[in-house]
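All protein chains of the complex are present and in place, except for one that has been dropped.
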Amino acid sequence: MRLTLKVLVSAFLALLVLCAPIGAGATEAPTPSPGTATEEPPGEANTPPQDGPYIGVTLLNSADDGAPLPGVTLTVQSPEGQAVAEGVTGPEGRVFIPIPERGSYVVSIDPTTLPAGIQFDGSTERTVNALLDGGNFAQFQIGAEERVQTPFAERLVTATLGGIKFGLIVALAALGLNLIFGTTKLTNFSHGELITFGAIATYVANRGLGLPVIYAVVAAVLAGAVFGYLQDKVLWKPLRNKGIGVIAMMIVSIGFGLFLRFIYQYTFGGSRRSLSEYGAQRRDEYLGFINLAPKELGIIVVAAVVLTITCIALMKTRLGKAMRAVADNPALSASSGMRVDGVVRSVWILGTALTALSGALLAINSQVNFLMGFKLLLLVFAAVTLGGLGTIWGALVGSMIIGLLYEVGPLFGVPSSIKEVGALIVLILILLIRPQGILGRRERIG
Amino acid sequence: MDFMQVLTSAFSSALGPQAIVFALAAIGLNIHFGYTGLLNFGQAGFMAVGAYGLAVTVVTLEFPFWLGIAIGLMAPIVLAIVLGVPTLRLRADYLAIATIATAEILRLIFGAVEYKDVFGGTNGLNGYARTFQDFNPYSSGLDLGIVRFRADDLWSMTVGWTLVALGCILVWALMRSPWGRVLRSIREDEDAVRSLGKNVFFYKMQALILGGLFGGIAGIFYALKQASVVPTDYSTQFTFFAYTALLIGGAARVLGPVVGAMIFWFLMSGLGTFFGQATSGADPLIPTWAMTDVQASVVRLILVGLGLMLLMIYRPQGIFGDRKELAIDAR
Amino acid sequence: GGDSDDDGGDSAAQSEADGVLTFGSLLPQTGSLAFLGPPEFAGVDLAVEEINEAGGVLGEDVVHVKGDSGDTDSGIAPDETDRLLDAGADVIIGAASSGVSMTVIDKIMNAGAVMFSPANTSTSFDEGDYAEPDLYFRTAPSDILQGAVLSNLLIQDGKQNVAILARQDSYGETLAEQVGEGLEAAGSTVAATVFYGENAQSYDSQVADIAASDPDAVLLIAFEETTTIIPQLVSAGVGPQAVDTYFVDGNTADYSETLDAGLLEGVKGTIPGADSSQDFKDRLLEIDPDLDSFAYAAESYDAVIVSALAAIAADSDAGSDIAEEIVNVTRDGEKCTTFAECKELLEAGEDIDYDGVSGPIELGETGSPTAASIGIYEYDGNNQIEAVDFIDGNI
Amino acid sequence: MPAETSQDALAGVENSPGVPKPDPIVKGSGITRTFGGLRAVDVEHIEIQRGVITALIGPNGAGKTTLFNLLTGFDVPDSGTWSFNGHSLAKVPAYKVARLGMVRTFQLTKVLSKMTVIENMRLGGTGQRGERFWLAPFKGLWSSAEDELTTRADELLARFKLDAKREDFAGSLSGGQRKLLEMARALMVDPELIMLDEPMAGVNPALKQSLLGHVKSLRDEGRTVLFVEHDMDMVRDISDWVIVMAQGQIVAEGTPDAVMSNQAVIDAYLGAHHDTDITELDEAGLEHEAEAELDEGDRS
Partner (left out) sequence: MSEQLSPDAQVERDKHLAGADGAVLRADNLIAGYLPGVNILNGADLYCQPGELVGIIGPNGAGKSTLLKSLFGLVTIHSGTVTLKGKEITNQRADTLVTAGIGFVPQTNNVFPSLTIEENLEMGCYQEPKKFTERFAFVTDVFPRLGERRKQRAGSLSGGERQMVAMGRALMMDPQVLLLDEPSAGLSPVLQDEVFLQTRNINKAGVSVIMVEQNAKRCLQICDRGYVLDHGTTAYSGTGKALANDPKVIQLYLGTLGAKTD
C-alpha cells in the first residue's frame, strides 16, 4: 500500500515537473506528443530482435481508449538489482529490450518519463520469468478503470433462466422415468441411454437425412416412441411374462444401459457432434430483463407446453388412471378388464418419446455425445425422487428444483466445478424432512 | 489367434486383485441388499472413504501407515453412522437415491480443485503403499501356464483372498444366526419386525456398518494394490458393476458375491483379449470393415451388458440363488 | 517382450530381454476420453511403421500391442495393463490421462517395464516416489511451459483482465494455475478462474460467471467440450467475436465441421510441439484417414521413437535397460530428427540428441521434458487453424 | 380360578363409556388423531382391565385400527397420554412397546414372505442372545435357546393347523393361513397384553372355534387380551368386556350382553338381524328385504 502511495506521489510530482513548461498548449496535441525521447525511436527497441530472448512491454492508456504511450523509459535489472538493459517506448507504445539469456528479470518503469495527466496505478516493477526464446512480455496497467461487474440481480435472473431451461429438459426425461417407474415399478438404469437415443436420433435425422432440426426433433420423438414400443415388445414384456421380479429387472436395465451405451459408441464414435442449425446464437432481450437466445426460448416453450399437456392428460384420461392402477396391482387391473400389457406398452411408448424429446432438446442446447444421457441420469433420478417417485407432477417439481439449484447454487457459493453437489445435498436434506419426496404420500400402517 | 492367451488373461483376472476388490465390495452389498434389503447404491462412497482415509492420513497428515489403515477402517463406519441416522428411515428406492447421491458428493469433493491440498484433486494421492509393498514376501512371480501373476499381484492376492475368506466365514456365521434372521425379516417387512419388539433401526444400522466396512476394506485393498487413490475410481459405475457381480453369483448367498466377481472379471478380461486379438495384426480374424480395434474394446462392454441381461432373463436368481424365493412375489 | 513362455515360472511376465522390442499402448478407446485415442494410436502406429521400415530395433521388427485405458470410471486400465505386460510389452505408451496413469504406474514399474506417456501433464509425476527418472517418462511438455507461453501471448496482445474457463482435472487445473500465475506476475489480472466438472451437462453457470467478470480475453482450457461451450459463450455475449478468445492444446483443433463458419475467426491457440508439419499430418492421415484432431499424436510418435533409440543405445530390449538410456538419447549430442538418421548415428557409436516432431524433447532429471517448442495458431474464417509462430522455451 | 376373579372384578363396573376399571393394564386419555379434516380417533378416556378378554367393536372406519396403531407406537397422536402397566408410552417407539409386553397383530397381515413359516415363528422369540451381533457368530451360545424356541413354535403351529406348512415360505400361504400365522407369531412373543386386530377374519369356523379355546386359556394364564372383531358370535362367546367405538369415540362399554342389547349399538353397528340367530333367519325375510332394497334402488 505504502509503496503504491509513494509511486503515485512521485509519478504526480514528475508529471507536474513535465507539464509546467508546456502549459495550456499541451492539451491541443491529439497525436503522440513530439517529446524529444520519442522523436526518432531507436530501431532495435521497436521491432522485435531477430533471435535471442527479449522482454517486451506495450504501454497503453486504458483511460484514453487504449492510446499508446510513447517515450517512456523502462529498465531491466537482474533480480539482484544489477542493471541489464534499458529501452524507450516507440510511437505504438511498444518497446523490446533484448536480454542476454533466459531467466528472471525485473522490469521497471521510469515514472518521470510518463506523459502528463496519466493515471498510473499499481507497482512500477514487474518480475518477468523469461522462459522463452523469443519475447517475454510484461504489462503495466495504466489508467485502467474499475471493471464493471454484472450486478447480482442480473446474474440471478440469468442463472434462474438457465435453471428453468435445464430443469425443463430434465423434467421431460424425469417424467418419462416416472411414468415407467410409476407403472412397472422398474428403476430403469438404462434411462440415460434413452435420453442419448433422442439426441442421436435427432443428429442422424438432421445430419444424416438432411432434415431441418425442427423436423429432426419430431422425427426423434417418433423414433423414441417406436424404440419404446420395441423395447417393451422384445425385452420387457417377455420378462414380465416370465414373472421376473423388479430387482432382477433393475439389473437387466443396468445391463441394457451398458449395452446401449456402448452400441452408441460403437456406431457413433466417442466424440461430440453438433447439429447443423442453432449452433451459436446471441441472446435477445425480452420484457427488459430476460435475456434468451431464440433456441433457448424455443426449448423452454416446447418443453413447458409438452410437459403441461402430458401431465394434465395423465391426470384426466382413463389411460393415466390405468397407469397408476397397473402400478398398484397388475393382477387386479387385469381383473378390472385392463389390458395390462397394453397399458404398460403405452407407458413405454410415451415415456421413451418424452425422454427422446428431452435428449433432442439437450442436443440443441449443447451437443450430441454417447455419454450425455448417462451423465444426466443421476440428476434425473434425483429429480424424480425429490418430487416423489411415481407421482406425475412430482417429476416436474423435482426437476425444476434440481435445475434451479444446479444453476443458481454457484451464485451462493457452491464451487461451480462441483455444482451437482449443491443439488444433491439439497436432495438429501429434503428427503430427511419428507422421506416420501415432496409430492409423495405416506403409506398407512396396519 | 492365441486362445491360450485369451484363457490365461481371463483366468488371471478372475483370480487377480481386481476381482478381489469387487468380491469384497459385493460381500458388503450382499449384507446390505441381499440380506437386509437396503438398496445401497453408494458402495463406491464407502470404498472411497476407506481408501482416502488411508491415503490422507499417510500422505497429507504424514502419520504412520498402520494408523492410516486404522483410520481407513474407521472412516466407512463413521460414514455408515452419519449416513444411516437420517436415511435408514427411507423407503428402499429413496434410500438408493440418497446413497447414490452421497457417494457422488464424496467423489466430487475428493476431486474438487478447492480441496486439492487435502485430497489431491483429480490426480488423487499416492505414496502411502510402500509399507504394504515392503511386506511382500514373494520375490518372483508365478506362472502356471493357465494363470500368470507378478510378485506384487501375488502378494495382493494373498492378502486379498484371505480377507475374502474371512469375510465369507463371518457372513456365513452371522447369517445362519438369529441375528441374520432378523436382518432377513427386515428385508421382508419392517413393521412386522417392529411389532415383535426388535429395534429395526439398530439392526439396519449394524448391517449398514458391517456392509460399509466391507466396502471400506475393498477401498483400502484397492488403494493398496494400485498404490494410488483417484476420485474417478469411485464412481457409480463401480457400484453398478459390484451389483452385477453380486447378482451374477446370487444375492443372499454367502459365496454369491465371490463367484460373481470372478465370473465378471473372467468375462471382462477374456472378451477384451479375445476381441483385441481378433481385430489386431495384419490379417485380423474379424475384418476391419466389420470391427476396428477401437471398436473391439467397446464390444466387450456391449457383450457384458448383453450377458448381464441374458443372465437375469434365464437365471434371475444368479448362479447360487434360490429359484423358489423368486417365485414367491410372482403373483 | 514377445512371447514369454520360455521365461520360466519364477519371473512371470517380467520385462526381459528377448530380442523383440514390444510396445504396448495403453490409450483410451472407450470412456469419456475416447476422443483422445485415435491421434495417439495413429502416432504410435506411424512410429512403429517407420521404425520397421528403417530396419527395426536390434535386428528385429518392433511389435505394437494395443490396450484400452478406458477412463478411470471404468477401472479397466489395471487389467489391460496386465494383458499388455503378459503380451511381453517392454514399453507401455500411455496413459493419456494423468489419473489413469496413476492407477497403473506402480504396476508397470514393478514389472520392470518402461511407462512412457505422451500426454500426462500433471506435475505429480515429477514428485514424490516418481521424482527419479527410473521407469516413468513422458514427452508431453510440462504445463509450466505451455502456461508460460499462453500467459505471454495474452500479455503480448495487451490483455489486462483475463477470464479462465477450465476443465476440472489435472490438465485443466495445472494449466489454469500456471497461466494465472504467469499473468499476474507479468502485471495482468485474472478476472475469474472458473472450473467445470467432467460430467457437467450444462455450462450455463460457469459461462455466466465468465460473462459477469467482464473480461477482455477468455482463455478456454478444455477438450472437445469446446464445441458445446463456445455457443454458450456466444449466447452469454462473451463469444469469440465479442471478446478475444484463446485456446490451449486440448482444444486447438479443426472445427470446420462442428462449428458455424466464422465463429472462431481470430481465436488463438497454442499447441506444444515444433511445427507439426503438414507432412507429419499427412503421414498420420495415411495411417488413419478419419483423424480430425492431431492432439498428442506427435508426442506419442516421439515416445515410441525415443524408446526405440534408447533400446538401440542400450543394446537391449529389457525395460530397465531402455530406461537408463532414454534421457541420454534426448539431449547432449549429435542432433538428429528422424529414426533412421538417429539409428545410423547410434550405430556409428555417436551420442545423439533426438529432436522430435513434438519439439526438442530434452528430458530432464525427472523424466519429463525440460525444453519444448510451442506453436501458436490462429483460426481462419473456416474454423481451421494456421500456424503463426513457434516459440522455444526451457524450464 | 383367574377367569372367575377377573370377571368378578368387572362385575361392579358401570356400563358407561370411559369408565374406570379396578385394575387397568392400559390407561389412556385425551387421545386424538386426525387425518386431514377427519377425526379418526378421539378417545376421552379408556381403560383396559388386566387379565380379561376385552373386545373392541365398532363400524368400519370407527378408528379401531388407528387406536391400535397409536397405543403401540406405530402412529403418533395429535394429543393424548396413555400408559401401559404404569409406564407412560408417549413417544415410545413401537419396538419398545412390544418389549414392554404389549404386542399387536395387523389387520392387513404382515407375514415375512420369503422366510419359512417356522422362521417367521422363531422371529417372535424375545430376548434371544443370538440376535445380538457380537454373540451371533458363535452358535454354541444360542443353539440351545433356539431349540427351545423351535419346540414352542412347533406346538403353536400344530394348534393353528399350520404344521404342514412349517417349511413353506410364508408368502405362499392362503389368506386365512396368513391371519393364523400372524396371530401365532404374536403369541411367540409371550406378551402380557396381546392386541389382535380382527384375528379371525377369514378363518374357517371350525378352526376359529378351537382357537377361541386357546385365547381363553391365555386369559386363564393371566394374560390380557384386547381384540377387534366383527364376528358377534365370537365376541359373545369369549369376551368379558366390550368397548364400542364409533367415529373415533368410545360410545358404549359394558359386558357383552349389555352392549349388544344397547339400541344405539344395534342401529349403528349390529343391524336389524343381530339378535336373530342367523340360522333361524328365514329366507322369506331376506327376500322381502331384498325386494325393498331393489325398489329403493330403482327409485334413486
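To keep things simple, chains are lettered A, B, C and D as they appear, and every chain counts its residues starting from 1.
Here, a residue touches a chain if its C-beta (ideal position, glycine included) is under 8 Å from a C-beta of that chain, and two chains touch if they have at least 3 such contacts.
Because the structure is a prediction, the values reported are computed rather than measured.
> Of the listed residues D:Val26, D:Ala136, D:Leu157 or D:Leu173, which contacts the missing chain in the full complex?
Candidates D:Val26, D:Ala136, D:Leu157 or D:Leu173; residue touching the omitted chain: D:Leu173.
> Taking the entire complex into account, which one of A:Ala85, A:Val246, A:Ala334 or A:Leu432 touches the absent chain?
A:Ala334
> Among D:Gly18, D:Pro93 or D:Gly202, which one touches the chain that has been omitted from the display?
D:Gly202
> What does the interface between subunit A and the hidden chain look like in terms of residue numbers?
318, 321-322, 324-325, 327-329, 331-340, 390, 441, 443-444
> Can you list where subunit D touches the absent chain?
Against the missing chain, subunit D presents residues 35, 58-62, 64-66, 107-108, 161, 165, 172-177, 180, 197-198, 201-210, 212, 230, 232-234, 236-237, 257, 268-274, 277-279, 281, 283, 286-287, 289-290, 293-294, 296-297, 300.
Please note the rule applied: only the chains that are shown with their structure count from here on.
> Using mean CA coordinates as chain centres, what's the subunit B-subunit D distance in Å?
The computed centroid separation for subunit B versus subunit D comes out at 47 Å.
> Averaged over CA atoms, how far is the centre of subunit A from the centre of subunit D? Could you give it in whole Å?
Computed from C-alpha means, the inter-chain centre distance equals 62 Å.
> Using Cα averages as centroids, what's the distance between subunit A and subunit B in whole Å?
Computed value for the inter-centroid distance: 34 Å.
> Among the residues of subunit C, pick out those that touch two or more other chains and give their numbers.
30, 34, 37, 168, 195, 197
> For subunit D, give me the residues that contact two or more of the other chains.
If we look for residues of subunit D contacting two or more partner chains, we find 74, 106.
> So in the complex, which bits of subunit B are touching subunit A?
86-87, 89-91, 93-94, 96-98, 100-102, 104-105, 108-109, 111-114, 191, 236, 240, 243-244, 247, 251, 295, 298-299, 301-302, 304-309, 311-313, 316, 326-327, 329-331
> Quick check on the complex: what are the subunit D residues that touch subunit B?
Checking each residue of subunit D against subunit B gives 72, 74, 93-96, 98-99, 103-106, 110-115, 119-120, 122-126, 128, 130-133, 136-139, 142, 146, 169, 171-172, 185-186, 188-189.
> If we count contacts the way the header does, which residues on subunit B are in touch with subunit D in the complex?
Touch list, subunit B to subunit D: 170, 173-174, 176-182, 184-185, 187-189, 191-200, 206, 324-325, 328-329.
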